[in-house]
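This report concerns only the one structure given below.
Note that one protein chain of the assembly has been removed; the remaining protein chains are unaltered in position.
Order as written gives the chain letters A, B, C and D; numbering starts at 1 within each chain.
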Amino acid sequence: MWSYALKRAGATLVTLWAASVIIFAFIHLIPGDPIYVLLGDTATPDQIDRLRHELGLDEPIVVQYLQWAGHALRGDLGQSIFFQAPVTRVIADGAETSILLATMTMVWVVLIGVPIGTIAAVRHGTWLDQGLSGVAMFFASVPTFWVGLYLILIFAATLGWLPSSGYPSIFEGGSGNLRYLLLPSLTLAAPNAALILRLTRASMLDVSREDYVRTARAKGIRPWQVVRRHILRNALLTVVSAFGFTFAALMSEAVVTETVFALPGIGRLVVQSILRRDYPVIQGIILVIVVLYLFINLIVDLAYRFLDPRVELQ
Amino acid sequence: MTTTILRVSDLKTSFNVKRSGRKYRVNAVDGVSLSLVAGEVLGIVGESGCGKTTVGRSIVRLVQPDSGAIEFKDTDVLSARGQTLREMRLNLRMVFQDPYASLNPRRSIGDSVAEAGDINKVFTSRAERAARIAETLTAVGLEPSFATRYPHELSGGQRQRAGIARAILPAPAVIIADEPVSALDVSVQAQVLNLMMDLREQLGLSMLFISHDIGVIGQISDRVAVMYMGRVVEMSGARSILDRAAHPYTRALMAAVPRPDPSQRIAGAIETGEPPSQFNRPAGCAYAARCPLVSERCRAEVPQLRPIGADDKVVACHNL
Amino acid sequence: MKSGIGLLARGAAAIVTALFLNAQAQVPANAAGMLREATIGEPPPLDVMVTTADVATTIGRHMFETLYAWDSHYASQPMLADSDKVEDGGKTIVIKLREGVHFHNGKEMTAKDVVASMVRWGKYGSRGKLLMGSATSVEATGKYEVTLKLSSPNGAWKNLLSDVNGGLAIYPEEIASKATGQPIEQKDYIGTGPYKFKEWRPNRYVELEKFAGYKPRKEKGDGFAGARVANFDTIRFIPVPDVGTRVSGVQAGDYDYAEMISGDLYDSLSKDKSVQVQRTNAPIFGLFFMNSKEGILKNNYKLRRAIQTALDKSQALRVAFGPQDLWKAEGSIVPKGTPWYSTAGIEAYSPHDAKKAKEMAKEAGYTGQPIRLLVSTNYQAHYDEAAVFTRQLADAGINVQMNVVDWATLLKMRGQPEQWDIFVTHHSFFPDPILFTFLNASYPGWWDTPEIQKLRAELVNSSDQTARKATWDKIQALIYEQVPVMKVGDAYTYDIASPKLKNLNPNGPAFWNVSTK
Amino acid sequence: MSRDGITMWLTPFLARPIALIGLCVLLAMVIAAAFAPWLAPYDPYAIHPVSRLMPPDAVHWFGTDQFGRDTLSRAIYSARMALLIGAGVVLFALITGIPIGVFSALFPRLGHVLMRMVDVLMAFPSLLLALGLIVILGPSVANSIIAIGAGYMTTTTRIIYGLALRLRAETYVEASRSMGSGTGWLVVKHILPNLISPLLVQASFVFAFAQLGAASLDFLGLGAPPDIPSWGNMLAESRTFITRAPWLLFFPGMMIVLTAFSLNLVGDALRDRLDPRFRDVFSGEG
Partner (left out) sequence: MLSVRDLTVSIGSDAAPVDIVSGVSFDIGKGEILGLVGESGCGKSMTSLAVMGLLPQPGPRIRGGRIELVGADVTTLQPWQRVEAGHGRIAMIFQEPMTSLNPVRRIGDQIAEAVRVHDGLSGAAAWTRARELLEQVRIPDAALQLSAYPHQLSGGQRQRIMIAIALACRPQVLIADEPTTALDVTIQIQILGLLRDLCNRLDMSILFITHDMGVIAQLADRVAVMYGGRIVETADVATLFGEPRHHYTRGLMDCMPVRNLGARRLPTIAGQAPRPGTIRTGCVFAPRCVAAQDVCRTATPPRLALGEGHEALCAFPLDAGRPS
């Protein structure tokens, strides 16, 4: 187990390094300049040159990379050009929202996707299955922001039940502030729950065609027990292994969702940082996302190995 | 005078297999020597995992052996290049087990049958190609019109005929038939076996016929090699194997074949054990653990093939 | 597995219940004494001396103060200054400072602080060159007296010292003297204003708190001038880039004030009892800059005039700003009601004559070459105006190709003359034309013909108001002749606020003197 | 494709009426795109500031936008953009994915390295990747295609790689190799023809997701230039008017949903028709 985990972790580190090079090169290809954004419309050329030099942006890109990577290794992601604050702090500030949002979303995704997918699979071929699958496919076909805008229109603008935007920290207003994340998390959950629902249904159907399910039925076990003990667990193996992908999808959609709901999360932060060319922040966030993605994949992989005895642990 | 057309000497082929996160080297074929005389059918029989298929695949270079030599008509198969290789490709041909998997579903039967010729640019004109396809299809008992059909339109038996047609066009010298009838129903199996025997006679083919079914092997082969855990344990004329099996494993194998005769029932429970794990081969004779004749020597020393009795029988056993 | 799912289910059920209970008992989370403003976006660093972003100005104005400040009629009134004397034909300015003004760090403000700030402003400040460029010396001539010596008179000096935006905010000496072109750090956000910096949580808010040591001026508050009284314990500036969200946030009580609401909501919001509408008293105006350095429009005044002839500016204004109340197709570059209002050349402002434009373009030798229009969508109005004009020019046979990029890219690209022929931006109101970007020869567009060179010098180096106005008339006429830039029209933005807020500042979001009841 | 092939591909639709509806919707889209100038009641670019933000009525069935442009006409013209982006992204994904995927499967040692690189790219959320590329390349239709396509290129490459690995292990490929076929022959005669069906499935899903990706980019203001009619642009522009003119939000949104939904229906139907051995390759992504 540990040697495998170590080996996987090693491979992950290599991936991470490659990713960091890509991130850096990529970001510095973006035209435009943080200086202009920083100084505004009327900055003079020498003012600009001076500031560029002060920020070290006139160094060769390799030098910039080495400096950045060197600091990153020590946990220092540099200084935000725009906020004039450490990138780690800027990201940490957005992390609360994003982590809570992602967690709530995943709760919805699991809570909606798995049970309803199970029901659809068990009632395979009935109108209920067709209805549920249809609804799922609808939500998989809807642009995230459109759902968000409609939720705002209905629950915030018209009914006034829930706030339309923003999110004050729960450390300031208590857990009641989670209601700010209700609509965004539902928005974000919609397509992903639909995906998990479809995946759960499909893999349950696949598993239920397996010979060992027939064996279980032959034993005289009740159908629901067959589902629970033999189909669901094996089907969830597939679903679990899709969580890495779901996470990546979530990150993409979070960018849009956080924008729609004006949430102070890292998704919106990264878009705005791209727009204002705050290189250190963009690099930092993407690095964090990549690390998270790789970490989640590592966990999923290890979990898979743990859940599936066919892949033996040593 | 008989000429040896194909000679396999001390062939060793192994694979990397990953189990439990660890890499194992599995010796699928562990020192096999065979020779095939022109016009004869040599049967290789053995149970799953004994390496018989790997021998066949090594000969057509689908797998790269670790060591050993394969000679086809005095040319070295393993180092052949260019024109020699092309010639060899046309002469050493394979028939596969699964008639459903061995034909590309997106290619017409004609295209599949003519593939060897197309790859090696044998045909000089489209007309010649079409004629050869038609001729070959007829030879395997299919209508020439099958050339334009697709595999999904054919039954299992017809597909296997197409598979055989592919192996004999343009004329090969040696056919390596890897379980060619195992996937077929008994009634169809008999048809295909008959076809192969007919073709052998008509075309003067030599054949390496690989099967787990001792009945089929006995039916079609002139000589038989019995394999166990990557080695040949007994080799002799077909009749001799069937009637006077010498190696304890061959005997067990023969005894285990269910006779279609209720008066020859095997009574009670038979416990003959199971083959050892491929990842953990015993040091001496691989059959030692199951062998009724086992002695100390068997556990320590690998027995070599040696002649026993008459009719060219060779057996790898210390205790005969 | 079983217990895992069960646990998850129970946990989720608890969360849902809690959320809905909370949703039912929705109380505005407004802590006592906190004012929440929804800004149009995240501010850049609040070093108002170097940055000219509006958001930074709005926030910075509460922390930092200038020597002078504009009242509601945009006349400069003393703020940190107490009085002034102009000597030597306008070449020497002596400013007497108020006494007893304290920085947020408790230190008293003296002439040393002002001098240090002035020096840094002159060197690195966005608008500092306009005044300090001609400064020969600045020194403290007393604990509360600063003397500025200029090589030539500057008619706009007081106005230049009245705006926080890129202007001379007074920082403590130790901060100003070590500051460079890089924005000062957050810990150095120390000014003299009624609110002081508390914390900045990126993407979340910037929070200011009441400065207990603030001593308001005795004059009554008027615009940005006069007494400033902090009635809230804290002010939170929350970035809410989506305008719909800003509106619904104020309606729902999540914010107390929201800036820059889109014109199309004006009518309905005016009738909406849950908000009050606050229209700004000074217009902003869109500007289409022509490339005077390179490309097809260089020196081709006839073609430029042809372009302007084809346009109907009111169409663009209607699309961009909505109801008639919020815009005015005004040809004078400085609006009516100010001393700078001028009718010189304005008959060429918006003729909307496609036929004539076509002829003029033909005369100018134009044969359908593409004219590259650089515009950003970050400002919806820019894009709306550009879209309408492109269409109108197409009707006149003038082939404009929009290049829509994001703002940061536009800022970079417009510095490269080979990249564009026209670019779109806007200008906020300034009570003295000297600050207009198109008068700056180094500003993209690079309008630097001999004619303007001469007039510009006249405008700057004079302190006589009548003479300067006459010069300005000539400049405006020249603008309509050489068309270095086209004015779209005046637009009055508006903000909305909670109806509970009283005494809103007519000059824009500034929350001293504002109170709830 | 032979007539037999056509019927083979039609059967899943005939067997499933709802998938047939999806196919019809797509056909309608194609027709709308092809005949937009004749179908659209008004010039989609014509600006009428006086009649802006009009609710749907007999004159403007879908209402008008803030420029006073006819929403229905713009919606019809937008089908062009949708098809262009969809087809472009699919093509981009396939043109990059097929060579990399097939090559990697056939040459395992190098393929392993290539696939790791693809893995690295997969770690970047697709929308961020698209955003970054768009900002680098500048917004244009072609760049939108590249930016969105880059995200799907990775998944497509992975899928092709998986499929090609399986195909490489097929007995008929072995048979061909035993007869001395070279890489080119294997790819052209055996691998590519058998990739067609699963790639058609993948194409329909990518096409669907490209719609959503393009809409998101447009929404963030970084997609197709805003003067070009596209559903995403229409949504992005109407967002400001969510309370004032909700119909502006509804119609283009429904068009996107309808398109993506139909494509997913078609993709599902095709997938179910697919050889079960290949089916599970698509399980990760729906």
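Keep in mind that, in the parts below, a contact is a pair of C-beta atoms (placed from the backbone, for glycine too) under 8 Å apart; a residue touches a chain by one contact, two chains touch by 3 or more.
Just so you know, these numbers come straight off a predicted model, no measurement behind them.
Enquirer: Let's see if you follow the contact definition: name the visible chains touching the chain that is missing.
Expert: Counted over the whole complex, the chain not pictured touches A, B.
Enquirer: For the full complex, which residue in B:V17, B:A171 or B:V257 touches the chain that was left out?
Expert: B:V257
Enquirer: Could I get the residues of subunit B that touch the absent chain, sorted low to high?
Expert: 47-48, 155-158, 185-191, 193-194, 197, 212-216, 218-220, 239, 242, 252-253, 255-266, 268-272, 274
Enquirer: Since one chain has been left out of the picture, which residues of subunit A touch it in the full complex?
Expert: Residues in contact with the chain left out: 124-125, 209-223, 229-230, 233-234, 237, 307-310.
The definition used in the following text is that only the chains that are shown with their structure count from here on.
Enquirer: Most contacts: which chain pair?
Expert: So the pair of chains linked by the most contacts is A-C.
Enquirer: Can you work out the whole-Å distance between the CA centroids of subunit C and subunit D?
Expert: Computed from C-alpha means, the inter-chain centre distance equals 43 Å.
Enquirer: Would you give the residues of subunit A that are in contact with at least 2 other chains, written as numbers and ranges?
Expert: Residues 31-32, 152, 157, 259, 275 of subunit A touch two or more partner chains.
Enquirer: Quick check: in the complex, which residue numbers of subunit A touch subunit D?
Expert: For subunit A paired with subunit D, touching residues are 11, 14-15, 18-19, 22, 26-27, 29-32, 134, 137-138, 140-146, 149-150, 152-153, 157, 194-195, 198-199, 202-203, 206, 238, 241-242, 245, 248-249, 251-253, 255-256, 259, 270-271, 274-275, 286, 289-290, 293-294.
Enquirer: Name, in rising order, each residue of subunit A that touches subunit C in their complex.
Expert: Going through subunit A, the ones touching subunit C are 31-34, 36-45, 47, 50-51, 54-55, 80, 82-85, 89-90, 93-94, 104, 107-108, 110-111, 114, 152, 156-157, 160-166, 168-169, 173, 175-179, 182, 228, 232-233, 236, 259-262, 264-265, 268-269, 272, 275-277.
Enquirer: For subunit D, which residues are in contact with subunit B within the complex?
Expert: Within the complex, subunit D touches subunit B at residues 4, 170-182, 185, 189-190, 193-194, 196.
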